[in-house]
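Only one protein chain is missing; all other protein chains are in place.
Note that the chains take the letters A and B in the order they are written out, and that residue 1 is the start of every chain.
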Amino acid sequence: MTEIHARKRGRLLRRIMHMPTGRIGLALTAAVLFVALIGPWILPYAPNAIDVPSRLLPPSLSHPLGTDQLGRDILARVAVGLRVAIIISVVAVTLALLVGAVIGTTAAMLGGIADRLAAILFDTISAFPAVVLALAIIALYGAKTSNLIILVALVFVPHFGRIARAQTLVLRNAPFIAAERMLGLSLPIIILRHVVPNTIGPLLIVASMNIPVVITIEAGLSFLGLGVPPPTPSLGTLLRDGYIYLEQSPWPAAMSATALAVLTLSSTLVGEAVRDAVDPRIKTR
Amino acid sequence: MVAAIKVRGATVTFGTHNAVEDVSLDVLEGSCFALIGGSGSGKTTLMRSVLGLQLLTGGSIHVAGIPVDNSTDGLRRRARLIQPVFQDPVSSLSPRMRIASLFREAGQLAGLSRSESLDRMRTLFDSMAVPQALADRYGHQISGGQARRIVICRALMMTPRILVADEPTAGLDLSAQGEMMNLLQQLRQEQRITIIIVTHNLTVARLVSDRTGVLHKGRLVELGETQNVFSSPKNDYTRRLINAVS
Partner (left out) sequence: MSSPVLCAIKDLTVEYSDEYGTARILDNVSLSIPAGEIFGLVGQSGSGKSTLGLAMLGLLADNTRVVSGCLELDGRTFDMSNPKAMIPLRRGVISMIFQDPLSALNPVFTIGAHLKEVLGTVSVSMHPSLRQPRMCEALDAVGFTDPVHTLRQYPHELSGGMRQRVVIAMAILAEAKLVVADEPTTALDPEVEQQVMAQLVRLKETIGCSIVLISHSFGLVSRLCDTVNVMLAGQIIERGPAGTLLESPSHAYTRDLLACEVNMRTIRSVNTQSYRFPVIRKTQQLENE
């Protein structure tokens, strides 16, 4: 089983590398990941080290991206901000995928009332505007990173759930599922061994395309003060701080905006490249 | 002769529509039974009910004396008695599993160890003229004809007494149809397996089945020895069907 996955991954990677968007996306992502993951270890300044005399300095050799209003090194803060964005988006999307897929797949296999309830659940969640839901949850449970992740995951559960449900409804009537039933295989094992591997494809593609969306949502909420609480720097909070002190120095805002743009762009390019690489374009009879 | 399958008053209702209505028939052990009908006749629903994939709204079905239901327990118990051979062989194989893995899985359900499963698979492949190398492939990497044989081999892993073939000749040219039917005939003769073919191909039904049942709009309109059904049909619909192919 692992062999075919490895072979498929290899082919997928090769196809992504074939596309200019894929190459740029992967390169940018590699750069971003380097800064985000390795950065905090090798950078000289701590992200929260306050140094008021050096406030709002333009980029220099010692502070490549300048300093913010409290003299903190922007590069160090951006590095942490990137890491926060990546972790939150990956965790939230994975959580949404798992929860959505489990509910959607199981409900579709069981059929009847379970299926109807799942459909109603998905419709209910997606009926709430994301921001209103965010405000409600933050107001009730406080602005913590874990709440942020749960919130975002919740918003995306219907997205994955519907896809998983639709795929499973199609697969349910496939002869091979009936054949496995006739061999005496139990429903949970049929779902895990035969349904999930055949429905995971579109889910992974959608997941990769949702990561930039989540990054933007997290940055937006943090910008509004509803996201990651201080002192942890988020790209959103960096942007907000830079915005407040824009007249005194354009650098904090410009640098954090650029970082956010690069992160979003790189993940979007990779997401679209994955989608295009898996697209069955060859028509065969 | 023992009745391998007893159907009594089987009815399957979807909403207000009776897909199968009050059907009663016996399939004798070691015989070949042809269930004939056009699309919409209810033959597929009846077949699924016999297999235990479709719950009856009314009536009962017994396979080797065991009542048929659609619970996992029931299916497991009957897996060593009755197995299906569906119309589309490639779609009958789980797409992301290697064929050898599928046979290991079947063997495990038949109570065999890993190595025993693979041994049985190899023996079955030999008896069905399937190249051993195909075990490492996936369903979509093999031809339709080979897939057909492999699907039968997989069914035989459970050493069933009854095989239910759903439209075994559909979509095949005449020579391929012949090959498929000869395979089933071989199984019948060598292993005394009871065969049920669900089909709209009257010629095939005439040539291999001992008894025939004709379904029309969910009701069993004709039932009897194949020879009699074809030479002197009692029902008008049957007569029309036979005339259409003569």
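To be clear about the criterion, contacts are C-beta pairs under 8 Å (C-beta built on N, C-alpha and C of every residue); 3 or more make two chains touch, one makes a residue touch a chain.
Keep in mind it's a predicted model, so treat the numbers as computed, not measured.
Taking the complete complex into account, B:Met181 is the one of B:Met181, B:Val198 or B:Leu223 that touches the chain left out.
Which of B:Gly65, B:Gly111 or B:Gly171 touches the hidden chain is settled by the complete complex: it is B:Gly171. For chain B, the list of residues touching the undisplayed chain reads 32, 38-40, 170-179, 181-182, 185, 188-189, 200, 202-203, 206-210, 226-227, 230, 240-242, 244-246.
Operating definition for what follows: only the chains that are shown with their structure count from here on.
Only residues 1, 4, 174-176, 178-187, 193-194, 197-198 of chain A touch chain B when the two sit together in their complex. Here chain B touches chain A in the complex through residues 51-53, 72, 75-77, 79, 82-84, 86-88, 91-98, 101, 105-106, 109, 138-139, 151, 154, 158, going by the rule given at the top.
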